[in-house]
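One chain of protein is taken out of this complex; the other chains stay put.
After this line comes chain A, so read on.
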Amino acid sequence: ERVPAAVLEHLERLALVAFGDAEGVRRLREAVRFAERLRHVDTDGVEPMDSVLEDRCLYLREDDVTEGNCTKELLKNAREKIEEYFVAPPGNIPLPKLEERETFEQQS
């Protein structure tokens, strides 16, 4: 079953990861085909399980500040920064369409 090109494009935008080539698309198809086997399991009346610790309560801690003030350490690992800010390129600009998209449609 083909995964529609529109979905592939949508996935790339959501994941911010490119398929790279036809191999990447094939890999996704395989992954989806593999997952289809789940259909054979009867899960009527079964609740989804989020955590194996679901029988225990999540707990709250006291709302006290116990650590922090580590701006310098945290900024050390960033490549681009100004004063205490991380610097990003301009936002609100959608990802450009890749020319490779046409080849994906043909090959997948």
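Note that in this section a contact is a pair of C-beta atoms (placed from the backbone, for glycine too) under 8 Å apart; a residue touches a chain by one contact, two chains touch by 3 or more; residues count from 1.
The definition used in the following text is that contacts and distances are computed from a predicted model.
Novice: Name the absent chain as its UniProt record does, using one of the following: "GATA amidotransferase", "General transcription factor IIH subunit", "Galactosylgalactosylxylosylprotein 3-beta-glucuronosyltransferase" or "CIAO1 protein".
Specialist: From the listed options "GATA amidotransferase", "General transcription factor IIH subunit", "Galactosylgalactosylxylosylprotein 3-beta-glucuronosyltransferase" or "CIAO1 protein", the omitted chain resolves to "GATA amidotransferase".
Novice: Which residue numbers on chain A touch the omitted chain?
Specialist: So the residues of chain A touching the unseen chain are 3, 7, 10-20, 23-24, 27-28, 30-32, 34-35, 37-41, 43, 46-53, 56, 58-59, 61, 70, 73-74, 76-80, 86, 88-96.
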